[in-house]
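All protein chains but one are shown at their positions in the complex.
The letters A and B name the chains in turn, as written, and every chain counts its residues from 1.
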Amino acid sequence: MKENWPKIVGFLLLLAAVLAVPHFLQFHHQDLLIFLVINVLVVTSYRLVTLTGEWSLIHAVMMGVGGYTATLLFRGFELGMWFTLPLAGLVAAAIAALLCFPLFRMTQFYFLIGSFAAGEAIRLCWIEFIIPFGGTGGLSGVEPPFVFDIDFLEPIPYYYLTLAIVGLCLLILYRIENSRIGLTLHSVHWKAPLAESVGVDTWRYRALAFIVGSFFVGVAGGLKVHYLGTINPNQFGIGFMVFILIWVIVGGYNRFYGPILGVVVLTLFDESIRQFEEFRPAIYGAVLILSILFLPKGLESIPARLRSWAGGGSDREKGKLTDG
Amino acid sequence: MDNPILEIDSVTKRFGGLTALNEVNFSVKAGEIRGLIGPNGAGKSTMFKNIAGFYTPTSGDIRYQGRSISGLKPHSIAEMGIVRTFQETTLFQELTVFENVLVGCHKHARINLFAAIFGLDRARQTAAAQKVEEVLEFMGLADRRHQLAAELPLGSQRALAIAIALASEPKLMLMDEPFAGMNPEETNHMMDLTRRVQESGITIVLVEHDMKAVMGLCGYLTVLNFGQLLAEGTPEEVRNDKRVIDAYLGGAA
Partner (left out) sequence: MELFFLSIINGLIQGGFFALFAVGLVLIFGVMGVVNFAHGELVMVGAYTIWLVHAQHGVAYIPTLILAILVVTGVGLLMERFLFRPTRNDPLAGLICSIGVLFILQVIATLVGGEGPSKQVPPPFHGTLVLFEFLRIPYQRLFGLGISVLALATLWYFLTRTRLGWALRAVALDREAAALQGINITRISVIAIGVGAALAGLAGGLMAPLTNINPHMGHNVIITAFIVTIVGGVGSLSGAVYAAVLYALFHTFVTVYFGGTVATICGLILMVVVLIVRPTGIMGVRVSE
């Protein structure tokens, strides 16, 4: 137990900082903080999908599925957020489960393109079918809950609510990854034939990661729409998908906290380049390229790199995104 | 002992116009070490992939304990007790030795999502960990349990490959060239290990080019050439079979 003390102290300090931070920020930054916490869930759930080695391009659209589900349930049935959030996750998971049948007949490049196509088809449906999805303009009028005189429309209460929900989701995702299931997902990624030869049904595990990842990003979509109040198809296009990729890759996807590091650092970075509004996509593009070329394992690999420069230790993970 | 554990019944495998296996028949008795030999391109690996479910035979049937298994998925066949080891050092390079073998326990230790999230199913996971320790001890890898697979010397990597297979508690093990690239000392060690696996009650089919190992281990040999069954017999018989000698010399020339 003794060696765990620094970790526990570190965790408590982090928790205190996370709880205190909105009180030191302006209104606009409090907004961004909420979206940052939601995006942490987006990237962490994406990491679960990538654990089997498949890079999907449908994750952003799955977030939209959750968002639209929450919106339609709220507007149509006046369901509160306590119901819309789990249902948002479940609907995203259900659609993911259906998509497993076509998508997991493919791997690697084909899966990437197939998932992109499926996602784009769903997104274009939101544009085309104005009833019920509202077309290009989307839908609005979604509200956060109002409990015991606490108005969650205010950023600080909603921040704490988001933090609690995202925290719970992260804990679940962490437990899955560090269980036997995580080990099996890993084995499917690196040596699928070997895993199959000892009885691992690789299709099922790919599907499992995809469905569970979609569930959590669906929840994230619900969280977002309840705060933002509006939703439209362009929020979940390939642009946002690319941001997810950038966060995960720049942060590093070999460890649980890599993508979280990526989204936090890049959001701070994003704030610092606000005055160069029109250059922003290009700056992101450059950051993506530079990190692929010079830091292929992401920010999280920096401490290990420093250590190996100092001590000449061995590198544990491969720097390659694809296997052989 | 009369009931064969594995029956290959006129199995043919074609790829486009190429016939890799042509009407091959043989059967393997429970408990033996069977050698499957032949020159390069004879169809030995193709045969393994057909048995293990990575390929489906174009025609013919493969029966395991009397049940047809051709066309089943690899994981279902593994589930029934057939495990395959791979030609190269196919391991989970970035996992530790312990974790590698733990993956091998999949059949007995898999858990569902909720058990994973809520930490249920401790007993089964503890049992799996014990099984891993047993297998590591058996294969002489216990000292290396925390090393990464990628860092092991060749001999230990091959031993680990067998350990992963053993952890799945198979009845029939298909070993694909476990001796390739080994020095004499490693070969001797590997031969001991293979015998111990057999003594623990597992039937072995061995594809191997190292004739010393094949002749030393196998009680009975099946020889393939150009996708066809060329000869069968004891090592002594096969060694003196003119057709086999011609096939090997022809292949070498």
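Here are some notes:
Here, a contact is a pair of C-beta atoms (placed from the backbone, for glycine too) under 8 Å apart; a residue touches a chain by one contact, two chains touch by 3 or more.
Small disclaimer: the values here were computed from a predicted structure and weren't measured.
Which of A:F11, A:F77, A:Y110 or A:F269 touches the hidden chain is settled by the complete complex: it is A:Y110. When the whole complex is considered, the residue among A:V21, A:L168 or A:A282 that touches the unshown chain is A:A282. For chain A, the list of residues touching the undisplayed chain reads 55, 101-102, 105-106, 109-110, 112-114, 116-118, 120-121, 124-125, 127-128, 238, 242, 245, 249, 278-279, 281-282, 284-289, 292-293, 296, 320-322.
Following the convention adopted for this analysis, only the chains that are shown with their structure count from here on.
The distance from the centre of chain A to the centre of chain B, each centre being the mean of the chain's C-alpha atoms, comes to 41 Å. Against chain A, in their complex, chain B makes its touches with residues 52-54, 73-75, 78-79, 83-86, 90-95, 99, 102-104, 106-107, 109-111, 113, 116-117, 119, 125, 128, 148, 151, 164-165, 167-168.
Considering their complex, residues 172, 175-176, 179-181, 183-184, 186-187, 190-191, 193-202, 208, 212, 314, 316-318 of chain A touch chain B.
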